[in-house]
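Of the protein chains in this complex, one is absent; all others appear in place.
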Amino acid sequence: MSDDTNIPPVMWEKLDRTAGAAEVITAPSLTYWQDVRRRLWANKPAVVSIAFIILLILSAIFGPMLSPFSYYEQNLKLANIPPVFETYRVTDSTGAETRFFLNASNFNLYEVDNSGHIVGIIRGERKDMLKKSQAFQFGDKIVVLDYSSLPARLVAPDGAVLQPEGWQWNMTYLFGTDQLGRDVLVRQLYGARISLTVAFVATLVNFFIGIFYGGIAGYIGGKTDAVMMRIVEIISTIPLTLYVILLMVVLDSGLISIVVAIGSVFWVDMARMVRGQILMLKQQDYVAAARTMGAGTGRILTKHLLPNSIGPILVTLTMLIPSAIFIESFMSFIGLGVTPPMASWGTLTSEAVETLRAYPHQLFFPAAAISLTMFAFNFLGDGLRDALDPRMRK
Amino acid sequence: MPLYVLQRLGLMLVTLFAIVTLTFFLMHAVPGGPFVSERMLAPEIEAALNAKFGLSDPIWVQYLNYLRSIMMFDLGPSFKYPGVSVNQMIADGLPVTLRTGLLAVICVIALGVPMGIVAALNRNKWPDTAVMMVATMGVAIPSYVIATVLLYVFALRLGWVPTFGLDDWRGYILPVLALSGFWVSFVARLSRSSLLETLDQDYMTTARAKGLKPGQVLFKHGLRNSLIPVVTVLGPVTANLLTGSFVIEQIFALPGIGRHFVLSITNRDYTAIMGITIFYAALLMVMILIVDLLYLWLDPRIKLGKQA
């Protein structure tokens, strides 16, 4: 293994270290939080989720203000209007055109202007109950709606079947209207307000109870801890959903009741987690160091223990929000949620289920809203967990 | 081991006692109180309630009486339906609820675990992606949405299965799917991550270093360990399947306990709410106990009773 190539003498001089040769090889070091942020940004579903959640919050706050409709305003003449429809056009002998669409579930005709705004319901002649048909007059032209066989047909006097022009998006009610003629979009946004408020407030209540309870148990330790944790153990074997239901029965439906009910019941996991963190961190040397330097209990708790357990707490919080949303909608669904005309995603879904057979599309928006929100919080929670502790990545 | 079981039984009794107490006083905290006669009770119910609880007695006497009748497995008469006892209501709905619940648990285990295993063994390949996509959807979409969508598509549109009732086996398909959807996904995700974690363990390397066949390594060394966390959640899963049945039974119009419960809530049938809650709690705790005993058998590290 001899090396015969000539090596210039300068190479045998001592390595000049001032050139920073040693520094070059070390990778740039990031602080923990910089690293967390970098990992979180690299996680695409999490980033999309953050964007979605921010957008959702903004539209929940400002959306209802921008809408010309209110969440409680009813218009029974324009009930169950779909968000998209096929339009027809009839021209009478004077040349006046009428554009309208047929609601195939309630056999009503609605006039639509050229830009897609709803003008109103078109009054027809008397319904012929035997022949299952109804005549509509457009100027001097008569069109007969024949619903004796489905799908219903529109027949001109000469016997020709009217053909639709094409699909048109409902420009007045972007998401259509519900069975009471309320704008689905604004109710949807209003529902987002309620659902998110319930979720955030209930989560915060859980958070404070959990931190307080778990923090005390973990920090004091010993007998206090044993008793407190035994209580938690008992509570956690109780089926909590049942107790939310019971509390709702006692407190009567309403926004505050549901926040109280969810908030007072689901803090157990948080308490356990905080206690576990604190017990673990208590063993760490820097706590002992702080104690020897004479730091008091409060200071150690707030300056040393909590900041260091913030990661897992954050993840638990993110995961609590979707379950709070879910429980709220669940309660609303079985009739224990907010009271009408207030709306939450749960009540919207449950109202939509009532009209599922005739108007299945009404289920789409609340179901999509709640599912997407659950997706977003789940992805964000997963992303946060991975970013905070890469070892937990699976 | 017997000591551990005794301990657990003791804790269960304490918890049940707490539940009965909590439920009783919660129901008495209802504005006006559940047993107040201004609510226009049918006279025969009032008479029955009076006989049962002694409504004119002070509350703690009523409480003790209630405790006593609970200990004799008597949940009292219904508050709204004359001549019907809560026991009867439960007996009436229990078979349906248990059947759907049990089928759902089987579904969770038989679908969720294999899905997780397939995903973990094909990490970052298409089967993993597919399973994770389905599982993420299952976790994110609420069960009642799944239920209504299933109902709409398969019963109303396609007409493959009946929209309600359990007259033949096809009637069970949708309720069981809707009921177990979330937990199938949850268990799939859990068993995937658990198996991935297990595959990373040193003893798996040891098993491979001993020259064991891949099947031996996976089934003997990998699965047993990775299924432990799955078994631990089966208790809560059973609990949640049963409470989840409130909505599912409602949507599919199944005559189970959940439906009775929701009806009692809308009717404000306080004795029924109270009775069914207590019954549910007891049922769930028995389930959790059974699961925990199973867990004990799976993980020998706990046999010494060091952990509770």
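Read from first to last, the chains carry the letters A and B; within each, the first residue is number 1.
The criterion applied here is as follows: a residue touches a chain if its C-beta (ideal position, glycine included) is under 8 Å from a C-beta of that chain, and two chains touch if they have at least 3 such contacts.
Just so it is clear, contacts and distances are computed from a predicted model.
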Q: Write down which listed name, "Beta-ketoacyl synthase, N-terminal domain", "Sulfite dehydrogenase", "Oligopeptide transport system ATP-binding protein" or "NAD(P)/FAD-dependent oxidoreductase", is the UniProt protein name of the chain that is not shown.
A: "Oligopeptide transport system ATP-binding protein"
(Q) From the list A:M11, A:L130, A:A160 or A:M293, pick the residue that touches the absent chain. (A) A:M11
Q: Can you work out which residue in B:V86, B:V161, B:A207 or B:L234 touches the chain that's missing from view?
A: B:A207
Q.
On chain B, where is the contact patch with the chain that was removed from view?
A. 123, 200-203, 205-213, 216, 220-221, 224-225, 228, 298-301
Q: Quickly run down the residues of chain A that touch the omitted chain.
A: 1-3, 7, 9-17, 21-22, 25-27
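In the analysis below, only the chains that are shown with their structure count from here on.
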**Q.** CA centroid of chain A to CA centroid of chain B, Å
**A.** 25
Q: Can you check the complex and tell me which residues of chain B touch chain A?
A: 11-12, 14-15, 18-19, 22-23, 26-27, 29-31, 136-137, 139-142, 144-145, 148-149, 151-152, 156, 192-193, 196-197, 239-240, 242-243, 246-247, 250-251, 262, 265-266, 268, 273, 277, 280-281, 284-285, 288
Q: Can you check the complex and tell me which residues of chain A touch chain B?
A: 233-234, 237-239, 241-243, 245-247, 249-250, 252, 322, 326, 329-330, 333-336, 349-350, 352-353, 356-357, 360, 363, 367, 370-372, 374-375, 378-379, 394
